[in-house]
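Here it is, the structure in full.
Only a single protein chain was left out; the remaining protein chains are all shown in position.
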């Protein structure tokens, strides 16, 4: 084990917490978008703002890592975590955007369930970020994210089977499959974040 | 050139050989899945088991690289090779899974040909892994994989042209295109593995 003296600079943890807080907002907007009665153009506009705010936080992380001499953990891991969190936002934003662009008015119930999984992932991720400082009590987080990813995968497969069951018009299959794949992509991106956190925790322990 | 003393620990080679052996099993299951008379649910179940076994081997590689002080070649190359082999399995698993989910009952002959290319890639990769130890006689392997990838690319393009020729219903185009892209993805993943092996061999020579 190499000896390391890390300074007590907490601002990286604050930035990761901020990035994860954007994801909670994004997941809520996604849930709002799924509702049949929502003003889709307005939700999409707010999602775009949330995505820009998330981008700004990602840039803050990159700038900070570039200008900091001693970082709380490996530089490459900070980059990976920052861009991993950003990827989640991009996938949620894509889902919202496609619903608007394709003028999908009614979304299957299976998709709302999937968005529920995404909301739970966002909350767990936001709760875990401040724990990076002590590196304690993080295991529950990544175990639970992995469990949610499995549940999401089952939902995803059920949704695809339903889409191709003959119940939908082909053009709607095409639309809904794209939306569904963005949702699946968001969950995968959450899992990737959890894997990065696990890797950091293992290295630092 | 830096001087390196690498220990004679053979277990990394054994793990890579094990990972590649899973790919041979996966490619056989894929071939079985293509047959009109196969029990698709049963083949998919066995594929899932093979994929889990492959995952386990990938984790063994990661754990070993994290707990080994001196590795037979660069740590990052071991990660890349391990995850490259894992990616192949994921693509084969995806192809099998989509055939089941989309209830594709009859598959075009062009796809069986593509699966033949995949089987050949799997065998070659499995044969080459033990040769990593001596770093000898590996060139034939990556040259042949590149040749197979070219053949696979020609098949892929023929298949796409046929899918869009007007012969298929649009919903079937949508289904078969997804399956075909997974097969193409598996071949690309084999090529990536061969590129990683080439890179390692060049560095170590």
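Before moving on, here are some points about what is shown:
Every chain is named by a letter (A and B) in the order it is written, and numbering of its residues begins at 1.
One rule holds for everything that comes next: contacts are C-beta pairs under 8 Å (C-beta built on N, C-alpha and C of every residue); 3 or more make two chains touch, one makes a residue touch a chain.
Because the structure is predicted, anything quoted here is derived from the model rather than measured.
Of the listed positions B:11, B:112 or B:170, the one in contact with the omitted chain in the full complex is B:170. The missing chain lies against chain B, touching residues 157, 160-161, 164-165, 170, 173-174, 177, 202-203. Contact between chain A and the unshown chain involves residues 66, 97-98, 101-103, 170-171, 174-175.
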